[in-house]
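This is the structure I have questions about; it appears just below.
Only one protein chain is missing; all other protein chains are in place.
So, subunit A:
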Amino acid sequence: MGGVVEEAHNVKVIGSGNQGTIVLGHGFGTDQSVWKHLVPHLVDDYRLVLYDNMGAGTTNPEYFDFDRYSTLEGFAFDLIAILEDLQIESCIFVGHSVSAMVGVLASLSRPDLFSKIVMISASPRYINDVDYQGGFEQEDLNQLFEAMQSNYKAWCLGFAPLVVGGDLDSLAVQEFSRTLFNMRPDIALCVAQTIFHSDMRQILPFISVPCHIVQSLKDLAVPVAVSEYLHTNIGSESVVEVMSSDGHLPQLSSPDSVIPVLLRHIRNDIAV
């Protein structure tokens, strides 16, 4: 019988590799299935931990504490709880989108748990600011939240192709719309607000874990400048790779070109 935490987050531990533990954190509107293209390449060498963030369509809405998840810290505590629960001493954390920042937050509380963080399409802040290009204006976001509230389904179907960046009929878009629509609308709104209003810029200098920053060249949610910003501001050593892919979920939409890049960043460390 698994622990409550594992059950609540649908934690799955697979693979028997002895090269260490990799924890995969999915982003907003998806669940652990977003890693389906990556996982087969890792199961032989690593022990993989997959989990769903609270609020994902596959988790129990009863457990979603609107207060706790009004900041990213709530998610970060969840992550630490999972790692504690599994008694993981050290792991490579691969975080997509919001999970990258969640991983960073968790690493601030418990640097001992993380040996490396691979960030995919991460952004410390989504709203433009003086001297900072986050990609969104507050006005844009207000409209976005309004649209979410007025008709969630319509919003999902409109939002998914934009975020994924692919063709409307592509499997990745359908997949993302599915997981996005699986979320309960009020929870999705809460999570979206938490994410889009987050500002992690102040904590970047405190990061002590090496970070690999990977992102698409064309990403609606994360302009390329953001990766540069992360690179210059992260306190620890970091490396940036901008892939030629399109969209916010490159590991789902263009796995052929993206998976090799991710594998390279997972397997190799930053040369000192």
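Here is the rule we go by: a contact is a pair of C-beta atoms (placed from the backbone, for glycine too) under 8 Å apart; a residue touches a chain by one contact, two chains touch by 3 or more; residues count from 1.
Everything below uses one rule, namely that contacts and distances are computed from a predicted model.
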From "Clp R domain-containing protein", "Actin family", "Protein YIPF" or "Calcineurin B homologous protein 3", the UniProt protein name for the chain not displayed is "Clp R domain-containing protein"
Of the candidates A:D112, A:D129 or A:E241, the residue in contact with the absent chain is A:D112
It is residues of subunit A that touch the chain not shown, namely 3-5, 7-8, 10, 12, 14, 32-33, 36-37, 39-40, 43, 50, 54, 57-58, 60, 62-65, 67-68, 70-71, 73-74, 77-78, 80-81, 84-85, 87, 89, 105, 108-113, 136-137, 140, 143-144, 147, 150-151, 154-159, 161-162, 168, 171, 174, 177-178, 181-182, 202-203, 205-206, 220
